[in-house]
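Taking it in order: structure first as structure tokens, then the write-up.
Note that one protein chain of the assembly has been removed; the remaining protein chains are unaltered in position.
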Amino acid sequence: MDVKRIIKDALILCAITLIAGLALGATHEVTAPIIADVREAKAQATYKEVYPEAVSFEERDSVPNVISVSKLAIANQGFGDVSIDDCLLAKDAEGKTIGFLVTATSNEGYGGAVQISVGIDRETRALTGVGFLTLNETAGLGMKAKEPLFRDQFPGKKADRFSVVKSGTAGNSEIQAISGATRTSKAVTGAINAAVYFINNCFELDD
Amino acid sequence: MLAKLLIIAVSSCLVSNVVLSQFLGICSFVGVSTDVKTSAGMGGAVVFVITLASAVASLIYNYVLTPLNITYLKTIVFIVVIAALVQIVEMFMHKCMLSLYNALGVYLPLITTNCAVLGVALTNAQNSFGFVESVVNGFATALGYCIAIILLAGIREHMEGNDVPHSWQGMPIVLITAALMSISFFGFSGIM
Partner (left out) sequence: MKNNKYLERIYNGVWKENPLFVLVLGTCPTLAVTTSATNGFGMGLAATAVLILSNIIISALRNVIPGKVRLPAEIVIVASLVTVCDMLMEAFTPELYDSLGIFIPLIVVNCIILGRAEAFALKNKPLVSAFDGLGMGLGFTVALVLIGGFREILGAGTIFGLKVMPAGYTPISIFILAPGAFLVYAMLTALQNKLKLPCATNGDAKDPDHVMCDGNCTMCRIHSLAPTAETINAPKKPAAKPAEPKAETPATEIKEN
């Protein structure tokens, strides 16, 4: 066996990999800040859609703790397999907290997890809007959740617990189902209920 | 924890089947599925390699790439590790487990370029799965591949005597079969 040849081959391969690695590192340096900006802008845009009146959104250090404490209580409410992922404070131009932005997930969609962002007003406890962060439902059926027909019904609705109606006009505490996608509608409703419950019963604002 | 693992397993094995809904590994799915025996061999080799590859890739991703903050190197690291892993497994099998090598070994070199292997490793990283979750997900995905390719091979064996219109012979009828299988696998979405 030609040891010299093997070493030479290995060295060339090393050199190629090294150059490739350096090139990747350089590209990463250039693109990483841009990617971070793009992600931030995307998240802000979703928040704005869900809570149009708010000017900025703020994190609260105590939130992860509250979420883990309230986990069991929410699981026992019969909203299905739901969880609260995050909660931001919605601030107006003067920095006053005017409401909450809750991120909640239901694992009972037709295609797996449905993760939504729910805006809830601080005073009235009415919904300000709902946005979809993760939705892998069937195209043409469950995916219609993203369309205005379903989404635009949420702003202004208020209830401790929403229920799904399939036909007729939905009342204030009812959510009109997407036709042909009852399961998706129920998953979304479950996640909204969890978010409302979380704000009403678990989360205390201390300022 | 156990429930979560079960959900991962059912979801990647049946609901979002790797071939029929994720379209990974289509090439070997269509190319090797001419008879059940070959398909079973290929399926076995894929289960073996994907499970091993997701374990190794997950260890590297979680304990080397993430701490060093160089996760952007994942594609290149995974593909090189998979290629090397397949070579090592093949050599090891050839030396130490000859009977297993005779059953699965011939398929091993073919798997390096199977996009399902890299696909699973990348999905694990994307979903930030831990070690156990990665291995379960890898195994279930590969099992899904195995089920799909053996089913297709069974159907193709039966189709051999059928009178298929000339234009549809060969690849087209196989794809139509895959389409019908894909429709029926949709039914699994409801069990989640």
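Which chain is which? They are A and B, in the order written, and residues in each are numbered from 1.
Here is the rule we go by: a residue touches a chain if its C-beta (ideal position, glycine included) is under 8 Å from a C-beta of that chain, and two chains touch if they have at least 3 such contacts.
Here the structure is a predicted model, which is why all the values come from computation and not from measurement.
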(message) Among the chains you can see, which ones touch the chain that has been omitted?
(response) A, B
(request) Please pick, from B:Cys13, B:Val36, B:Val77 or B:Cys146, the residue that touches the omitted chain in the full complex. (result) B:Val77
(request) Sort through A:Leu13, A:Ala93 or A:Leu149 and give me the one touching the missing partner chain. (result) A:Leu13
(request) Sort through A:Ser56, A:Ser70, A:Thr138 or A:Gln176 and give me the one touching the missing partner chain. (result) A:Thr138
(request) In the full complex, which bits of chain A touch the chain not displayed? Write them out. (result) 5-6, 8-10, 12-14, 16-17, 20-21, 23-24, 27-28, 31, 34-35, 38-39, 42, 138-141
(request) By the contact definition given up top, give the residues of chain B that touch the hidden chain. (result) 20-28, 30-32, 34-35, 38, 42, 60, 72-77, 79-81, 83-85, 87-88, 91, 106-107, 109-115, 118-119, 122-123, 126, 166-176, 178-180, 182-183, 186
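Operating definition for what follows: only the chains that are shown with their structure count from here on.
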(request) Please report how many Å separate the Cα centroid of chain A from that of chain B, as a whole number. (result) 31
(request) Flag every residue of chain B that touches chain A in the complex, lowest number first. (result) 7, 11, 15-16, 70, 72-73, 76, 80, 189-190, 192
(message) If we count contacts the way the header does, which residues on chain A are in touch with chain B in the complex?
(response) 17, 20-21, 24-25, 28, 107-108, 110-112, 138
